[in-house]
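Quick one: the structure is below, and I'll ask about it shortly.
Missing here: one protein chain of the complex. Every other protein chain is in place.
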Amino acid sequence: MSALLAPALAALAVLPPVAAVDVTTYGWVTALKVAIVLGVIPAGALILGYVFLLKMMSHMQSRLGPMEAGPHGVLQLVADGVKFLQKEDIFPSRADRRVFAAAPLVVLMSTFLLYVVIPAGPRAVVEDLDTGIFFALAVSSISVIGVLMAGWASANKYALIGALRAAGQLIAYELPMVLAVVGVVIQAGTMSLSGIVVAQANYEVSVFGLFEIPKVPYVFPQIVGFLLFMIAAQAELSQAPFDMPVAESELVAGYMTEYSGFRFLFFFMGEFGSAFALAAIAATLFLGGWYVPGMSMDAVASDIIGPLVLGGKIMLVAFFIFWVRFTYPRLREDQLQSMAWKVLIPISLVNIAVTGVAKVVF
Amino acid sequence: MTVTEPQQLAYIAGQAAEARLRFELETEGMTLNIGPQHPATHGTLRIIVRLDGEQVVWADPSCGYMHRGYEKLAEVRKYQQVTTLVNRIDWLSSFCNEVPFILAAEQLYEVEAPPRAQWIRTLLFEMGRIANITLFLGEMGVQLGAITPVFYAFRDREHVLNLIEAATGGRFHPNYDRVGGLKDDLPKGWVEETKAVMDKVREFCDQMEDLLLGNEIFERRMRGIGVIPARVGLGYGLSGANIRASGVDWDIRRDEPSVLAWKDCDWKVWTHTDGDSFARYWVRLQETREAAKLVDQLCDGLPSGPIMAKMPARLRVPKGEAWVHTENPLGEMGYYVVSDGGPSGPFRCKIRSASFNNISILPWILRGVYVPDVITILSSLYFILGDIDR
Amino acid sequence: MSDAPTDDQTEDAAPPPPDPEREELVAALRRDLGDWLIEHVNANGDLWVRVDRKAWLKAGEVLREKHGFDYFCFLSGIDWLNNAELVQRYEQVWDPDAEAAGDGAADEGPYVGGRVAGGDTRFQVFARVYNVQRKLGITLKADLDDANPSVDSWVTVYRGADWHEREAWEMYGFEFAGHPGLRHIYLPVEFEGFPLRKDFALLARVVKPWPGLVDKEPVPGEDEEEGAEEAAPA
Partner (left out) sequence: MGLVEKGWLPKPLTKVLNSARRYSVWIYQWGLACCAIEMGSALASPRYDVMRLGVIPFPASPRQADLLVVSGTLTDKLAPSLRRLYEQMPDPKYVISMGSCANCGGPYWDSYSVTKGCDQIVPVDVYVPGCPPRPEALLEGIVLLQQRIGDEDMAERWKGEPPVVAGPTNSGVVVGGGPIA
């Protein structure tokens, strides 16, 4: 953890004294951003893990789930985290030690970078890149390198098979995901995530020219794209029905098989952190992001209400992700590949074409 | 016994895989050791598979990690003590294990239990079947990645276990049979409660049909996977739902004369012609429903009377050999008991357990399949370690 | 219970009528095997056939190919050794009346008598196959040589016999000629001895015999145990 805290501490060190509070100075803004990113990821992972993995799953299975650690077990994952920090840090004797140690950090880094471009309000965004969605999709693929490193360095056959499956799967599903996003980008005319939110706030649908429905999120015009994006996100996150890389009944724990202690915790955080981030991206692209109809686009209040709205939408998307995860059996690796290449990619190409035509025509 | 096209195709594929093994195999493969502590093996089965990519070139199951030596231990115990032992062979339906043994012992003792005892035996036998197969129905989902069904299975199985406990005193290992009858009669109100629970079991079956059987992914993972042609299956000694799924219409409960009460009930033996994993799952699901039906009928027709026969006043078991087999949840279970006429227990007790034969087909059936299908096939053949290793 | 007469004589006096279907099967088998079919017993709705060990493989082939006995039930062995000494050691105090009854647990001969389709030698291999169409089962037996218990393997006929023969090899030391690989199936490779042979003593019982009915004995050290529990740190 100390490696992660270092940039935050460094950022704090260059800050001006507290007395001269000027939140617009570069140092303060940077510190705030670093703190948000460092705080949001563990918090997001904790919330998703607790609400969905522990509680929702248990209730769906007519159980209670954790009850003892804190009221209704809210501290369960905190206890898990503290426990994992105390566990022995095992390196398998034939492991490639450096790569083995670096792999969880690479996965976690990919997750951290995802958060950089997600807007939670008109100004509540770490860095509003012009090519925000492009950046997000690019960095989300970095995690596969970490997974491959983990599988290779573990010197374990299950881990290796799991890592190769993960690589094949992520490559296959990255494509439909990008293509699904292209539809949104065409419609919004921008690749900036903040721009997409604004575009959705201003988007109007006219029904046969009779009457107009204002402020429609893109989930309605881009319903095909939304479904494609959610399926691809499910695969990207290695959740059932696409959880072959970590298929318990086949590959023990896949690429994580040999990881113990806090290194496993990094993977765990990375898994739920990216679930949180991808849900946020889905909410931004298709559900209108931080914007709710009736809210002023530029008010300072939007910067406060916006994150809450976005959080609610994230939970909604994540609910579907985890609902599917706990219900569906998993596909076989070849079925998964054929589904990606033969079904999803053609559909997404057609979707792009239709969107483009519609954009030109209307 | 009709040979369907998928069965024929599977046979050809098997032959091709064998030819490939014999003449072509010179690739760089990887040997993967599944087990003995692997989540898919329901315990401690170990399968050594040679992989070419993700395809299995050959598989060699290695059992014995749960071998406890029942046959030897039965030789140094009394007949009454052996029931305690054989309870633990197939631990999901313990009562079903003791019934054939006690019937064999009764044959040797030359006594016969009164009708009420036989009916209660049949009743609990079918409840054991439900307790066993419900877990299979849920566990199949876990092996394919759907984790929720098994929780429902455990939930609804609990009701059945409660009833078994109420009747026998043992939730898991009843040890309820005695030579010549039963330990106790049923408690008051048990019959009504049982019929209420059977409704829950039927509900559970419907739920599984919705959750798993109707799921496209489940179907795609199961259909055409692990097809067993009937003749090959019989040659390996597959029995129970595994062979009925291949179209062999054979159920010992119906086809063999037995002192138990199946002949007095109206029920149906389900078969399926595909012989694949899906067929095995489907047949077991129907069997659970039939078992619930049987329990209802047995509850209705329960005769009154004593539950223990008059035992002849002799201490020695006459010399002889007896073979009794029944249709257990996992397949045919039989005991070949030899008495030497002495005061001790069985001289020889050969236990023919279903899973041992069911699993012996694995080297044949696993050739050429993918690793995920190994799990599907293993689970759909449905074995219990104690039943393999004894 | 006590007033029940030993009425097994009356039952023996009226044997069930011989089953024509099974008799017919035996006749057909005899046509193929000739003198190698030594003996058959048709009782209790079941059929035992003892063949010469030279005809063991042939009997399996004939049953499967000609008579449709597709289903392989099991294959195993019996050790008929009358190891009275070992048996008595296992008996202990369970059944004192049996000792008083006088005629002894042991038969006179070296091997236990009174078997169905039993032979003259110590080891017997037996198997059961089944015809699922006719719902007919048959138990085949063959006597094996004492010094060199060996018989032809059934693997070529019933593929399921593979594991059963490995088990019989492991448990009894039977050799199966033509078996592709007689390896250990249940026991670790370093295991010594053949557990199901009658002269294989269970070590736990030899070292510490079963105490018998513990109810008859006073429970020792009850007070001491309670004291120890109280003395233990909280």
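Should a chain be cited, it is by its letter among A, B and C, assigned in written order, with residues numbered from 1 in that chain.
Here is the rule we go by: contacts are C-beta pairs under 8 Å (C-beta built on N, C-alpha and C of every residue); 3 or more make two chains touch, one makes a residue touch a chain.
Bear in mind the structure is a predicted one, so any value in this text is a computation, not a measurement.
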item: In the full complex, displayed partners of the excluded chain; value: A, B, C
item: From A:44, A:66 or A:241, residue that would touch the chain that is not displayed; value: A:66
item: Touch criterion as defined above, residue of B:79, B:151 or B:218 at the omitted chain; value: B:151
item: Contact with the hidden chain (one of B:44, B:80 or B:207); value: B:44
item: Residue among A:203, A:242, A:259 or A:328 touching the omitted chain; value: A:259
item: Residue numbers in chain B that touch the chain omitted from display; value: 36-37, 39, 42-44, 64-69, 72-73, 76, 84-85, 88, 91-92, 135, 150-151, 154-155, 157-158, 171-173, 385-386
item: Contact set of chain C toward the excluded chain (per top definition); value: 186-188, 191, 195, 200, 202-205, 210, 228-229, 232-234
item: For chain A, residues in touch with the removed chain; value: 54, 58, 61-69, 73, 75-76, 78-83, 85-90, 248, 252-253, 256-261, 264
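Please note the rule applied: only the chains that are shown with their structure count from here on.
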item: Chain nearest the overall Cα centroid; value: B
item: Chain A partner contacts - residues on chain B that touch it in the complex; value: 30, 32, 38-40, 54, 141-148, 151-152, 155, 211-212, 215, 217-218, 220-221, 370-375
item: Chain B partner contacts - residues on chain A that touch it in the complex; value: 57, 60-63, 157-158, 161, 240-241, 243-244, 247-250, 252, 326-335
item: Footprint of chain B on chain C - complex, ascending; value: 1-8, 11, 44-46, 48, 64, 70-74, 76, 78-79, 82, 87, 90-91, 94-95, 97-98, 101, 105-107, 112-116, 126, 128, 132-133, 135, 137, 139, 158-160, 162-163, 171, 184-188, 195-196, 200, 202, 205
